[in-house]
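Here it is, the structure, as structure tokens.
Every protein chain except one is present and positioned as in the full complex.
Order of writing sets the chain letters: A and B. Residues in each chain are counted from 1.
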Amino acid sequence: MSQPAGLPRWIYLPAAVGVLFVALPLVAIAAKVQWPQFFSLITSESSRTALLLSLRTAAASTTLCLLLGVPMALVLARSEGWLVRLVRPFVLLPLVLPPVVGGIALLYTFGRLGLIGQYLDAAGIRIAFSTTAVVLAQTFVSLPFLVIALEGAARSAGDRYEMVATTLGARPTTVWWRVSLPLLAPGLVSGAVLAFARALGEFGATLTFAGSRQGVTRTLPLEIYLERESDADAAVALSLLLVAVGAVVVLAVGVGRLRDE
Amino acid sequence: MSELRLRAVVADRGVDLEFSVAAGEVVAILGPNGAGKSTTLHVIAGLLRPDDGLVHVGNKVLSDTATGIFVPAHARRVGLLLQDPLLFPHLSVAANVAFAPRSRGRGRRVARQAAAHWLKQVDAAELADRRPRQLSGGQAQRVAIARALAAEPDVMLLDEPLAGLDVAAAAAIRKLLRGVLAGNGRSALMVTHDLLDVLTLADRVLVLESGHIVESGPAATVVAVPRSHFAARLAGVNVVSGTLDDGGVVRADRGARWYGRPAGDTPPQRGQPTIAVFAPAAVAVYRDPPHGSPRNTVAVTVAEIDTRASGIRIRADQQPDGAPGLAADITTDAAAELQLAPGEQVYFSVKAQEITLHPA
Partner (left out) sequence: MFAAASLKSSFTEIGERFKTDNPGTSVAFSFAGSSDLVTELTNGATADVFASADTKNMDKATQAGLLAGEPVNFASNTLVIAVAAGDPKKIGSFADLNRPGLSVVVCAPQVPCGAATQRVEDATGIRLNPVSEESSVTDVLNKITSGQADAGLVYVTDARGAGDKVTTVPFPEAAGAVNTYPIAVLKRSANSEVAHKFVDLVTGEAGQKILAQAGFAKP
């Protein structure tokens, strides 16, 4: 087996340890599953509802992340002003906040008595305990992932292609759709995958802000948390399901990237 | 017909200049790094707002700080060609060239035809379906030229377009530019460091130093009788500055005297600033002070020794007034005999017949 140039042999040891550290717990889950009951456990009504809800809300929040995050990332990457530099740490804050704290913050903003929530409530718009709340919670925690992935790509791409496009007569909007976005496509895809994966696994903020109700707000992670209380086998089976779904998403994108190269 | 008129003051780049380019004219901009050449191009293209000044193309006002007019870059019909072709990596060659017509709202078919036309003009029709990453440097620059021309600009700006190419590719592109650069009444402005570009492509030359124009004139004149330090260095011509004295003598700094023949067409006037111009090939190099007919002899310290196609060029230290050091071209055999090294003192000697005197 030929070695990549420049890597000392001992590097493989900590690398292998790291891989094992991540892989073994997943293998352990698979080992703990009661395989005869596996299929019935994951196709029960509550499981199916939770899975579909998770997929729907994660897709919705990834879309929302794209709509908001792409402009954010580009503004952050291209602006030099002090205001932008000030805003940047706030955008990344949800990364370091425990998701539960994020949920509490969302509650105080959009909840019935919240900063904005109270006006929404008066207008008849109820966000708390709704599927919308789930999407908001997921978006809150996933947005920084997308912004970071994209900002890095935008920064290294630079703005020289946009400059050339401008001198060729393209208006700013045309430059955006025909040059900036296509050049960002790889970063966009990996950012969206990260955001989707994060949204799929989101738990703390959802529990605190959206509550837990089958079909409405009980996403797969919340369903696992609940099943844990009474049916450990169901919890394990559902955990494996969540791992499998996440793996499919990540692999699908990974294969796509390899194909591009 | 599109004459370009520019006046620009950009305070934080230290740029303050004014010039014009006639329709159909190619002007080369020379100057050391940081002189403000790229800044000038950016102001014309609309990518940079000057603190004060105006840009007129033909009878269109592109920007005027006095009236507040500022036409955005995308509406200016100013083409930009850089050292890096910057072809859009996600589009094919044909789509790249078709970019400008498509951005202007032309239909897909019309744009495709325009792309095919311009690719043919630059002799790159067979590259149409390739991707930019499959092209060599020369091919990419060829496509970039087609793309810029497809935008039908009134003014073409080039920023060292041949600098990244090897000699053969550069020669091919140079030939191409000769054919297409200033067609259609377009004016063109080219920043370059290459004498060959100046000689083959430029009608006029502007020399920029520290944000100001220090020399301006027809390309042939500037190259033959450069009046700015940078042009002298680039053209490889020796220039000594001083004042014209009695007897056709130029008194340079520190009293050195240079005898020469006054230029026929524009002779210098007595008492006026004058330059003595002579070719490096006219300079003889001696280890000891020579005795003989040459009346122009000066002691210099060797700074650089370079090989040339025709022999060896010995360049002396910078002249006291900041002008580039004098250069002497000698044969390889002669250089071997002299066994010179940087730092040694030698004597440069030039026949008065070989020196022409011009007004500064």
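FYI, a residue touches a chain if its C-beta (ideal position, glycine included) is under 8 Å from a C-beta of that chain, and two chains touch if they have at least 3 such contacts.
What you see is a predicted model; the values in this text were computed from it and never measured.
**Student:** For the full complex, can you list every visible chain touched by the one that's not shown?
**Tutor:** Taken over the complete structure, the missing chain's partners among displayed chains are A.
**Student:** Of A:S47, A:T174, A:T217 or A:S239, which residue touches the hidden chain?
**Tutor:** Final answer for the missing-chain contact: A:T217.
**Student:** For the chain that's not shown, point to the residue among A:R48, A:R85 or A:R112 touching it.
**Tutor:** Of the candidates A:R48, A:R85 or A:R112, A:R112 is in touch with the missing chain.
**Student:** Of the residues A:A105, A:A128 or A:V179, which one touches the chain left out of the display?
**Tutor:** Of all options in A:A105, A:A128 or A:V179, contact with the hidden chain holds for A:A128.
**Student:** Which positions on chain A touch the chain that was left off?
**Tutor:** 107, 111-113, 128-129, 207, 210-214, 217-218, 225-232
Basically, only the chains that are shown with their structure count from here on.
**Student:** Between chain A and chain B, what distance separates the C-alpha centroids? Give it in angstrom.
**Tutor:** Chain centroid spacing, chain A to chain B, equals 54 Å.
**Student:** Okay, in this complex, where on chain B does chain A touch?
**Tutor:** Those residues of chain B that touch chain A are 45, 47, 73-80, 82, 84, 86, 88-90, 99-100, 103-104, 147-148, 151.
**Student:** Okay, in this complex, where on chain A does chain B touch?
**Tutor:** On the chain A side, the touching residues are 160-161, 163-172, 174-175, 178-179, 182-183, 185.
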